[in-house]
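Below is a structure I'd like to ask you about.
Omission of a single protein chain aside, the complex is shown with its protein chains in their original locations.
For chain A:
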Amino acid sequence: MPLDTSTYGLAHLRLDGRRWNELRRIHGQISTQAAADGSAYFEQGNTKLLCTVTGPQEPKRGGGSSRDQSNEAKVEVEINVAAFSGMDRKKRTRGDKRVQEMQYTIASAFQSTIFTHLYPHSTITLNLHVLSQDGSLLACALNAATLALIDAGVPMSDYVSACTVASAPSSDQSLDEQDPLLDLNGLEEQELPFLTVGTSGEEGKVLVLIMETRVQVGRLEAMVSVGLDGCRQIRGILDGMVREHGKQVLESRMS
(Lines give C-alpha, C1' and ligand atoms only; values in the text may rest on other atoms or scores of the structure.)
Protein backbone atom coordinates (compact mmCIF):
# COMPACT_ATOMS: atom_id res chain seq x y z
CA MET A 1 0.00 0.00 0.00
CA PRO A 2 2.64 2.56 0.71
CA LEU A 3 4.52 1.68 -2.40
CA ASP A 4 1.52 1.46 -4.64
CA THR A 5 -1.24 3.73 -3.52
CA SER A 6 -3.68 2.72 -6.22
CA THR A 7 -4.34 -0.76 -4.84
CA TYR A 8 -5.28 0.62 -1.44
CA GLY A 9 -7.89 2.82 -2.98
CA LEU A 10 -9.48 -0.12 -4.79
CA ALA A 11 -10.05 -2.67 -2.08
CA HIS A 12 -8.77 -0.94 1.06
CA LEU A 13 -6.39 -3.82 1.65
CA ARG A 14 -2.79 -3.31 2.62
CA LEU A 15 0.12 -5.15 1.06
CA ASP A 16 -0.17 -8.02 3.48
CA GLY A 17 -3.92 -8.26 3.06
CA ARG A 18 -4.93 -6.50 6.27
CA ARG A 19 -7.51 -3.80 6.62
CA TRP A 20 -6.77 -0.51 8.27
CA ASN A 21 -7.67 -1.61 11.79
CA GLU A 22 -6.30 -5.12 11.86
CA LEU A 23 -3.32 -6.12 13.94
CA ARG A 24 -0.69 -8.55 12.74
CA ARG A 25 -0.44 -12.07 14.06
CA ILE A 26 0.63 -11.81 17.68
CA HIS A 27 2.27 -14.71 19.43
CA GLY A 28 3.98 -14.82 22.79
CA GLN A 29 5.57 -17.27 25.13
CA ILE A 30 6.25 -16.66 28.77
CA SER A 31 9.08 -18.11 30.81
CA THR A 32 11.26 -19.17 27.92
CA GLN A 33 14.54 -18.84 29.84
CA ALA A 34 14.61 -20.94 32.96
CA ALA A 35 17.69 -19.24 34.39
CA ALA A 36 16.40 -15.69 34.27
CA ASP A 37 14.06 -14.23 36.87
CA GLY A 38 11.56 -13.51 34.14
CA SER A 39 11.59 -14.01 30.41
CA ALA A 40 9.30 -13.77 27.43
CA TYR A 41 9.37 -14.23 23.70
CA PHE A 42 7.09 -11.96 21.74
CA GLU A 43 6.22 -11.83 18.06
CA GLN A 44 4.15 -9.25 16.29
CA GLY A 45 4.07 -10.22 12.65
CA ASN A 46 7.71 -10.58 11.67
CA THR A 47 9.07 -8.48 14.50
CA LYS A 48 10.45 -10.91 17.05
CA LEU A 49 11.88 -10.06 20.41
CA LEU A 50 13.21 -11.91 23.38
CA CYS A 51 13.17 -10.24 26.76
CA THR A 52 14.70 -11.30 30.07
CA VAL A 53 14.34 -9.62 33.42
CA THR A 54 16.89 -9.76 36.21
CA GLY A 55 15.97 -8.34 39.53
CA PRO A 56 15.22 -6.65 41.71
CA GLN A 57 18.82 -6.99 42.76
CA GLU A 58 21.60 -4.93 44.21
CA PRO A 59 22.95 -2.33 41.86
CA LYS A 60 25.98 -3.63 39.97
CA ARG A 61 28.12 -0.62 40.67
CA GLY A 62 27.93 -0.95 44.42
CA GLY A 63 30.10 2.11 44.88
CA GLY A 64 28.91 5.01 46.95
CA SER A 65 25.58 5.19 48.68
CA SER A 66 25.57 8.79 47.51
CA ARG A 67 24.62 7.60 44.03
CA ASP A 68 21.48 5.92 45.20
CA GLN A 69 19.60 8.41 47.27
CA SER A 70 16.16 7.64 45.97
CA ASN A 71 13.90 5.23 47.82
CA GLU A 72 12.86 3.60 44.62
CA ALA A 73 14.12 0.82 42.44
CA LYS A 74 15.86 1.82 39.26
CA VAL A 75 14.85 0.28 35.94
CA GLU A 76 17.70 -0.30 33.50
CA VAL A 77 17.17 -1.42 29.96
CA GLU A 78 19.62 -2.86 27.51
CA ILE A 79 18.67 -3.52 23.95
CA ASN A 80 20.71 -5.75 21.72
CA VAL A 81 19.73 -5.56 18.10
CA ALA A 82 21.02 -8.62 16.32
CA ALA A 83 22.95 -7.87 13.16
CA PHE A 84 20.81 -10.33 11.20
CA SER A 85 17.55 -8.79 12.30
CA GLY A 86 17.14 -6.33 9.48
CA MET A 87 17.06 -6.56 5.74
CA ASP A 88 20.84 -6.09 5.44
CA ARG A 89 23.33 -7.43 7.90
CA LYS A 90 24.37 -4.45 9.94
CA LYS A 91 26.23 -4.56 13.21
CA ARG A 92 25.09 -1.82 15.55
CA THR A 93 27.75 0.27 17.24
CA ARG A 94 27.60 0.44 21.00
CA GLY A 95 26.83 4.10 21.26
CA ASP A 96 24.00 4.12 18.76
CA LYS A 97 21.83 7.05 19.80
CA ARG A 98 18.62 5.60 18.43
CA VAL A 99 19.00 2.48 20.50
CA GLN A 100 19.97 4.51 23.56
CA GLU A 101 16.87 6.62 23.15
CA MET A 102 14.73 3.50 22.90
CA GLN A 103 16.34 2.16 26.05
CA TYR A 104 15.55 5.36 27.85
CA THR A 105 11.95 5.32 26.63
CA ILE A 106 11.33 1.78 27.85
CA ALA A 107 13.08 2.40 31.16
CA SER A 108 11.13 5.56 31.71
CA ALA A 109 7.84 3.89 30.81
CA PHE A 110 8.32 1.09 33.31
CA GLN A 111 9.76 3.37 35.95
CA SER A 112 6.30 4.84 36.35
CA THR A 113 4.40 1.57 36.00
CA ILE A 114 6.35 -0.73 38.28
CA PHE A 115 5.83 -0.27 41.99
CA THR A 116 9.37 0.86 42.48
CA HIS A 117 8.81 2.07 46.01
CA LEU A 118 8.65 -1.56 47.13
CA TYR A 119 12.29 -2.17 46.27
CA PRO A 120 14.41 0.76 47.43
CA HIS A 121 18.06 0.81 46.47
CA SER A 122 17.69 -1.96 43.91
CA THR A 123 17.93 -2.31 40.19
CA ILE A 124 15.59 -4.12 37.84
CA THR A 125 17.38 -4.93 34.60
CA LEU A 126 15.58 -5.61 31.34
CA ASN A 127 17.52 -7.19 28.52
CA LEU A 128 15.88 -7.12 25.13
CA HIS A 129 17.17 -9.01 22.13
CA VAL A 130 15.79 -8.11 18.77
CA LEU A 131 15.84 -11.18 16.57
CA SER A 132 13.91 -9.86 13.63
CA GLN A 133 12.75 -6.37 12.72
CA ASP A 134 9.73 -5.66 10.62
CA GLY A 135 8.32 -2.44 11.97
CA SER A 136 6.88 -1.39 15.33
CA LEU A 137 10.09 -2.17 17.16
CA LEU A 138 9.51 0.07 20.16
CA ALA A 139 5.91 -1.11 20.54
CA CYS A 140 6.91 -4.78 20.48
CA ALA A 141 9.71 -4.11 22.92
CA LEU A 142 7.26 -2.60 25.40
CA ASN A 143 4.88 -5.53 25.00
CA ALA A 144 7.65 -8.11 25.36
CA ALA A 145 9.00 -6.35 28.43
CA THR A 146 5.54 -6.35 30.02
CA LEU A 147 5.26 -10.11 29.64
CA ALA A 148 8.75 -10.69 30.98
CA LEU A 149 8.14 -8.48 34.00
CA ILE A 150 4.92 -10.31 34.79
CA ASP A 151 6.81 -13.60 34.55
CA ALA A 152 9.40 -12.24 36.96
CA GLY A 153 6.68 -11.39 39.40
CA VAL A 154 7.56 -7.70 39.54
CA PRO A 155 4.49 -5.84 40.79
CA MET A 156 3.14 -3.32 38.28
CA SER A 157 0.06 -1.13 38.20
CA ASP A 158 -1.12 -2.55 34.87
CA TYR A 159 -0.03 -4.01 31.55
CA VAL A 160 1.89 -1.72 29.26
CA SER A 161 0.65 -2.31 25.75
CA ALA A 162 1.85 -0.44 22.71
CA CYS A 163 1.30 -0.29 18.98
CA THR A 164 1.97 1.91 15.99
CA VAL A 165 -0.43 3.97 13.90
CA ALA A 166 0.16 5.67 10.59
CA SER A 167 -1.74 8.25 8.65
CA ALA A 168 -2.65 6.97 5.23
CA PRO A 169 -1.22 8.82 2.25
CA SER A 170 -3.35 11.68 1.03
CA SER A 171 -4.99 10.87 -2.24
CA ASP A 172 -8.15 12.61 -3.37
CA GLN A 173 -9.99 11.71 -0.22
CA SER A 174 -10.87 14.42 2.24
CA LEU A 175 -9.37 14.60 5.66
CA ASP A 176 -12.27 12.87 7.36
CA GLU A 177 -12.22 9.82 5.18
CA GLN A 178 -8.59 9.00 5.80
CA ASP A 179 -8.41 5.94 7.97
CA PRO A 180 -5.29 5.75 10.07
CA LEU A 181 -3.50 2.42 9.65
CA LEU A 182 -2.92 0.25 12.68
CA ASP A 183 0.16 -1.85 13.40
CA LEU A 184 2.67 -1.10 10.70
CA ASN A 185 5.16 -3.41 9.16
CA GLY A 186 8.64 -2.39 8.05
CA LEU A 187 7.76 -1.14 4.58
CA GLU A 188 4.86 0.94 5.79
CA GLU A 189 7.00 2.45 8.52
CA GLN A 190 9.56 3.64 6.04
CA GLU A 191 7.05 5.27 3.78
CA LEU A 192 4.35 6.72 5.99
CA PRO A 193 4.36 9.15 8.88
CA PHE A 194 3.58 7.15 11.98
CA LEU A 195 3.55 7.27 15.74
CA THR A 196 4.06 4.73 18.50
CA VAL A 197 1.64 4.93 21.39
CA GLY A 198 1.89 2.95 24.59
CA THR A 199 -0.87 2.80 27.17
CA SER A 200 -1.18 1.56 30.69
CA GLY A 201 -4.38 0.79 32.49
CA GLU A 202 -7.90 -0.10 31.50
CA GLU A 203 -8.97 3.46 30.71
CA GLY A 204 -6.17 3.66 28.17
CA LYS A 205 -4.12 6.57 29.45
CA VAL A 206 -1.20 7.48 27.25
CA LEU A 207 2.07 6.39 28.79
CA VAL A 208 4.41 6.67 25.84
CA LEU A 209 3.90 8.65 22.65
CA ILE A 210 6.70 8.90 20.15
CA MET A 211 6.31 10.41 16.73
CA GLU A 212 9.30 11.13 14.54
CA THR A 213 7.75 12.04 11.23
CA ARG A 214 5.83 15.06 10.05
CA VAL A 215 2.06 14.96 10.30
CA GLN A 216 -0.62 17.60 9.95
CA VAL A 217 -2.04 18.49 13.32
CA GLY A 218 -5.59 17.69 12.18
CA ARG A 219 -4.75 14.01 11.67
CA LEU A 220 -3.38 13.50 15.13
CA GLU A 221 -6.67 13.00 16.88
CA ALA A 222 -7.74 10.14 14.63
CA MET A 223 -4.32 8.52 14.82
CA VAL A 224 -4.19 8.64 18.59
CA SER A 225 -7.69 7.27 19.05
CA VAL A 226 -7.06 4.39 16.66
CA GLY A 227 -3.79 3.75 18.44
CA LEU A 228 -5.50 3.62 21.81
CA ASP A 229 -8.02 1.14 20.47
CA GLY A 230 -5.19 -1.00 19.10
CA CYS A 231 -3.48 -0.89 22.48
CA ARG A 232 -6.67 -2.04 24.13
CA GLN A 233 -6.81 -5.03 21.79
CA ILE A 234 -3.18 -5.84 22.50
CA ARG A 235 -3.75 -5.57 26.21
CA GLY A 236 -6.49 -8.16 25.90
CA ILE A 237 -4.16 -10.46 23.98
CA LEU A 238 -1.35 -10.05 26.51
CA ASP A 239 -3.78 -10.73 29.32
CA GLY A 240 -4.92 -13.90 27.56
CA MET A 241 -1.34 -15.09 27.24
CA VAL A 242 -0.62 -14.51 30.90
CA ARG A 243 -3.74 -16.34 32.03
CA GLU A 244 -3.02 -19.24 29.69
CA HIS A 245 0.47 -19.52 31.06
CA GLY A 246 -0.82 -19.31 34.61
CA LYS A 247 -3.25 -22.14 33.95
CA GLN A 248 -0.44 -24.30 32.59
CA VAL A 249 1.75 -23.62 35.60
CA LEU A 250 -1.09 -24.53 37.96
CA GLU A 251 -1.88 -27.73 36.08
CA SER A 252 1.76 -28.81 36.04
CA ARG A 253 1.99 -28.18 39.77
CA MET A 254 -1.11 -30.16 40.53
CA SER A 255 -0.15 -33.23 38.54
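One rule holds for everything that comes next: contacts are C-beta pairs under 8 Å (C-beta built on N, C-alpha and C of every residue); 3 or more make two chains touch, one makes a residue touch a chain; residues count from 1.
One rule holds in what follows: contacts and distances are computed from a predicted model.
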Omitted chain (choose from "Pescadillo homolog", "RNA polymerase II transcription factor B subunit 1", "Exosome complex component RRP45" or "Proteasome subunit beta") - UniProt protein name: "Exosome complex component RRP45"
Which residue of A:31, A:44, A:85 or A:105 touches the chain not shown here: A:105
Sole residue of A:9, A:59 or A:204 that reaches the chain not shown, by the stated touch rule: A:204
Full-complex contact with the absent chain, from A:184, A:228 or A:241: A:228
Residues belonging to chain A that touch the chain removed from view: 66-67, 69, 97-98, 100-101, 104-112, 195, 199-201, 204-218, 220-221, 224-225, 228
